[in-house]
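Pasting a structure below so you can have a look.
Note that one protein chain of the assembly has been removed; the remaining protein chains are unaltered in position.
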Amino acid sequence: MLRPDGQLQEEKVFKDPVHRYIHVRDELIWELIGTREFQRLRRIRQLGTTYLTFHGAEHTRFNHSLGVYEIMRRMVENLEKKMTWEKDERLVCLAAALLHDVGHGPFSHSFEKVFQTDHEEWTSRIIMGDTEVNKVLRRMGEDFPARVADVIGKTYENKLIVSLISSQIDADRMDYLLRDAFYTGVSYGQFDMERILRVMRPQEDQAVFKHSGMHAVEDYIMSRYQMYWQVYFHPVTRSAEVILSKILHRAKELLADGYEFQQTPHHFQSLFESTMTLEEYIRLDEYIIFYYFQAWELENDPILSDLCRRFMDRHLFKYVECDPSEQMIIWPELQELFRKIGVDPEYYLVIDSSSDLPYDFYRPGEKDERMPIHLLMPNGSLRELSRESDIVESISGKKRTDHKLYFPMDLLLDQQEHGEEKRRILTLLHQQEG
Amino acid sequence: MLRPDGQLQEEKVFKDPVHRYIHVRDELIWELIGTREFQRLRRIRQLGTTYLTFHGAEHTRFNHSLGVYEIMRRMVENLEKKMTWEKDERLVCLAAALLHDVGHGPFSHSFEKVFQTDHEEWTSRIIMGDTEVNKVLRRMGEDFPARVADVIGKTYENKLIVSLISSQIDADRMDYLLRDAFYTGVSYGQFDMERILRVMRPQEDQAVFKHSGMHAVEDYIMSRYQMYWQVYFHPVTRSAEVILSKILHRAKELLADGYEFQQTPHHFQSLFESTMTLEEYIRLDEYIIFYYFQAWELENDPILSDLCRRFMDRHLFKYVECDPSEQMIIWPELQELFRKIGVDPEYYLVIDSSSDLPYDFYRPGEKDERMPIHLLMPNGSLRELSRESDIVESISGKKRTDHKLYFPMDLLLDQQEHGEEKRRILTLLHQQEG
Amino acid sequence: MLRPDGQLQEEKVFKDPVHRYIHVRDELIWELIGTREFQRLRRIRQLGTTYLTFHGAEHTRFNHSLGVYEIMRRMVENLEKKMTWEKDERLVCLAAALLHDVGHGPFSHSFEKVFQTDHEEWTSRIIMGDTEVNKVLRRMGEDFPARVADVIGKTYENKLIVSLISSQIDADRMDYLLRDAFYTGVSYGQFDMERILRVMRPQEDQAVFKHSGMHAVEDYIMSRYQMYWQVYFHPVTRSAEVILSKILHRAKELLADGYEFQQTPHHFQSLFESTMTLEEYIRLDEYIIFYYFQAWELENDPILSDLCRRFMDRHLFKYVECDPSEQMIIWPELQELFRKIGVDPEYYLVIDSSSDLPYDFYRPGEKDERMPIHLLMPNGSLRELSRESDIVESISGKKRTDHKLYFPMDLLLDQQEHGEEKRRILTLLHQQEG
Partner (left out) sequence: MLRPDGQLQEEKVFKDPVHRYIHVRDELIWELIGTREFQRLRRIRQLGTTYLTFHGAEHTRFNHSLGVYEIMRRMVENLEKKMTWEKDERLVCLAAALLHDVGHGPFSHSFEKVFQTDHEEWTSRIIMGDTEVNKVLRRMGEDFPARVADVIGKTYENKLIVSLISSQIDADRMDYLLRDAFYTGVSYGQFDMERILRVMRPQEDQAVFKHSGMHAVEDYIMSRYQMYWQVYFHPVTRSAEVILSKILHRAKELLADGYEFQQTPHHFQSLFESTMTLEEYIRLDEYIIFYYFQAWELENDPILSDLCRRFMDRHLFKYVECDPSEQMIIWPELQELFRKIGVDPEYYLVIDSSSDLPYDFYRPGEKDERMPIHLLMPNGSLRELSRESDIVESISGKKRTDHKLYFPMDLLLDQQEHGEEKRRILTLLHQQEG
């Protein structure tokens, strides 16, 4: 069915609000997009609970995945002017870009924490397992799926290709910054991608950037920094995430305790038990989750039903800043007080910490070491970005962490009895805010 | 809980990618947004199946409803410079703008056709019935909910207010053109809203537009025309809608026939039987629908499961243009041929017609008569738009209809037997395309 | 000095606010941009007196010429996928696009009317004469300048190429609509150029457009229509043009009458006398004109100095709509009245008519016949645009003309004497407005 050169008779395009058009010239890509596993990404939002803070951010991972593919397509087009690929490497690149997120499940962030799953592992299973995606990939050769999986898993031999999709400045990050900025409506995510692509140069095992384009790279790093604190770590988004996690925890606990559900979580019971099959995983999308959450609003367990109602109707927890060292001291008392007024602190008193390392150079020996961004100087040498840029230097390697304490202020305010405990709680919370 | 003047202590804003910010100054509006029925709009997409054609169009009616409110807020601000309102009329306007779509269900277009329901009726029931929305509205006075419902139902005494939300140029249309253009990424929907708002003048029972702003109004009418044919009636979107309708039909039929579902449609059984309660309706969102559709992929009924798989995995029907007069002749033969090759024409051979009347002046006596757009001439007289604008005149009152015949090309191509019937079918379809 | 393949070692780019980047890969283009005659376009505004109405529109023909080149570059890139060129045709195209306006002088519109010059003739002379442009072009071959001039003059053998730069939908029009919309800030000029380029197909002697892209072409025609009436024919812009023409007329008359200028118009005296040399023409830019106009504010001739002051300080004439048939009757009386109150009607009472034919199909035998836009139908046949598009049909071949009568309202209002004449003038003007 594939033509000898694997090219489509006529280029196909998708209208895209961020890149204007997504261009597809290869039959391989066209068919991957049509697979059931890829179409499933339409049912998983790109930004989890962020839509509860920024109502515009209702876009899905399908949307983003096409965008990453398109940026990669342009990168490859540019790089091919400066180098020649081994056979098929171009298609490996494009397929990896398209599929890099194919293993994401609903609200991955929360699910992974509660169930110790890993979307990267599922991505690999979808690519290598008995799936439509695998069938399409295999037509390019028996080892083709493995090559694509290796690029995404960062173990691929050609490190240049790996760096295009997983480095501190790659097709994935570039797309999500632009796209998330577009959909949320914040202006921070803008940077001059076209210029960055123009100054990109292939160098053995990575892409580097001509020195003359440094300011565009700087601007990209700043955009990333701003998007993290303005959008990704927005405290309201995290409040919804806290509740979501607690729902999952509660369901897991109830199941373990033999609670009789009116709506048993068939679809993710196996996840609780770590026996989920690939087929089951593929069926698990956000629509399933919301179906259960809506059903559970009517469960007898007051915690489960309250948390589900909060999530569905956006009655979120309030928060105060908190200082973890100080919090250690008041924590036991605060928990005790919550218990006294009949509110289970395990579910209703939660510390959430977010931290971001906007850019880092190479620190040998440390785990999670990052490949630095290199500039190509006029004399042909390479220089690590933060040594040239004051601004990048200023945030380089500096992890910023933010701790917040979440709790249902409405429950406190509605309390008619326990006046004294309530006052004491509010005082302690107020101290936290410091 | 409401302050005497009903104003929030500090204005609240929502970041919006279309209008930059949505400004909320009234406690009434703030609380309406927080109701369960309004939050539910986050689970109903604005453009139904359009996301299968334009992947960017994943936005919901929540998103749009805030936008309509914001445009109305600006309209009211402008009009208040030229006139004075009766008490509370301003809040009636704003609430009606916010709530005008609150009764929409999942994929309303298809559901309404299959089940003879009417989202406008549900809107009225949500506003008047035992809901959080009603509770919040009633705080403004016992008759306040009815006033809001009347504006949306176009029966409100103050026709000027009705025209701001339901006329050929109103807050609803202005927002959806801009918003749908933004999310799909097409450029056609753009027009100069700020100028239109500036030239708007209140005149007894309608808003009219200063003659100097005619070109901005023309441009809006053209945008509307283009959006209909480029986006709203896109044949791929309609293909998905055709399948969606057929799924609902099939489920209804199976239920009537006593078919034993593995996943019985509890959530919309009452809809099939026209006994749905308000509470049931409010629970019915797109997440529920997708849950069933995914479950039904595994049903034994081959038609139901095939159609559901098609919808979920975007294996849509192909189409040919068709001429209804010609089609009358070949129709029986075509149906017969489909039956012969074992494909039920009731579900797999579908004519879909779309038609749009981009603008119309007043034609007394005709049903669906429309209030024309009036220009305010320099000498103070009013003049109907199409008498001044050649372009609008050219499309005025001209209904354009498009007929397409949808069918599963893949099933035809996969057919191994029935070679002759297949050839004959393809010939007939080809004729249609004329 | 040119490399064998004529390609630059590294592509050069210009940052452009409309097309993001202008890409230059050919040494020929790079060197043409650097010529004195092309750099001169920086001193001639794209939209003449429009900056007096839309303050943002201060951009020059240099700006626009680069844009036309860039669109042509993209057109050529697309067309080359569908066809092969004769040798050098590609560079002929690009050079013609870049140079198509190189013969424009300051305020061409007004100058050409007053002095019966023709910028197209000057373009040809700059390309063929003793200029830097000619020197650069000649390096490509002795006949190369003539080929470029022929494309611009529409006499080139390859009519396809001619149509890319001079037809009802060409690189020139596409750039100026987008660019003028951008700089004025009006939203009307937007259309989806990328889509138009994608659906363009070469067909013997013209470029045609795939039927599926018809709506994008429609939208372009509408943009053109709106820009004409909203921007290009704006009555305030025309008021400034009227004054400009009258200044030139007056200077010409004074020179003929032997008036002794304090600042003699050395730079365009030869233009008055139709003996201007190429070298003189190249020196004639808007800076020269403004220099004289400012100097002439101090001339003794009251008409010349008043008109110059009006132009420089933007004290423009007011206008009323006028009906030419009616005007014939009152015209003599109006002129007489102006004379009576001491205001010379030759300079202070001016009718200006603008007319636009937004689109036309082919009308054999008529002068100024236009090549129609053709759609390429699915069956391979061609069809003229207005036969497929209702909207285009509605404006097709319909010339719209607008007449306005310009006069200095301030002079009338300041009049202390001649009360009766003044009242009669205002009455007559008011009738005109009808």
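For clarity, chains are labelled A, B and C in written order, and residue numbers in each chain start from 1.
Note that a contact is a pair of C-beta atoms (placed from the backbone, for glycine too) under 8 Å apart; a residue touches a chain by one contact, two chains touch by 3 or more.
For clarity, every value in this text was computed on a predicted model and none was experimentally measured.
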Candidates C:185, C:324, C:342 or C:378 - the one touching the absent chain: C:185
Residue among A:78, A:190 or A:335 that touches the chain left out of view: A:190
Touching residue (missing chain; options A:88, A:120, A:219 or A:280): A:219
Residues belonging to chain A that touch the chain removed from view: 186-188, 190-192, 215, 218-219, 222, 225-226, 229-230, 378, 390-391, 393-395, 398, 400
Touching residues (missing chain, whole complex) on chain B: 13, 20-21, 194, 198
Sites on chain C contacted by the missing partner chain, in the whole complex: 14-18, 20, 34-36, 39, 42-43, 51, 54-56, 58-60, 62-63, 66, 182-186, 283, 285-288, 290-291, 294, 312-315
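Keep this in mind: only the chains that are shown with their structure count from here on.
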Chain centre separation (chain A, chain C; CA means) in Å: 52
Between chain B and chain C, centroid-to-centroid distance (C-alpha), Å: 44
Separation of chain A from chain B, taking each centre as the mean of its C-alpha atoms, in whole Å: 32
Contacts with 2+ other chains: residues of chain C: none
